[in-house]
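One chain of protein is taken out of this complex; the other chains stay put.
Now for chain A:
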């Protein structure tokens, strides 16, 4: 129900943005994130962008692994 899915912002026309979910383009409301820019990644929930996401941290497993080692977790 409150699952949120990351999408890339492709066009901004406040309060609406066009975002791309891995190929599918969709209109979302950005009232809650007025400073989003084209190229940002946002979490989309029930048609609203609710927070920005740092994609680098999502996509690079090697970076995650290194971070964990530095933190002494692994």
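Brief remarks on what is shown
Keep this in mind: a residue touches a chain if its C-beta (ideal position, glycine included) is under 8 Å from a C-beta of that chain, and two chains touch if they have at least 3 such contacts; residues count from 1.
Please note the rule applied: contacts and distances are computed from a predicted model.
Not every chain of the complex appears here, and the one that does not is recorded in UniProt as "Hydrogenase expression/formation protein HypD", selected from "Hydrogenase expression/formation protein HypD", "Roadblock/LC7 family protein", "succinate dehydrogenase" or "FAD-dependent pyridine nucleotide-disulphide oxidoreductase".
Summarising the interface, chain A meets the missing chain with residues 1-4, 29, 31-34, 43, 45-48, 50-55, 57-58, 61-62, 64-65, 68, 73-74.
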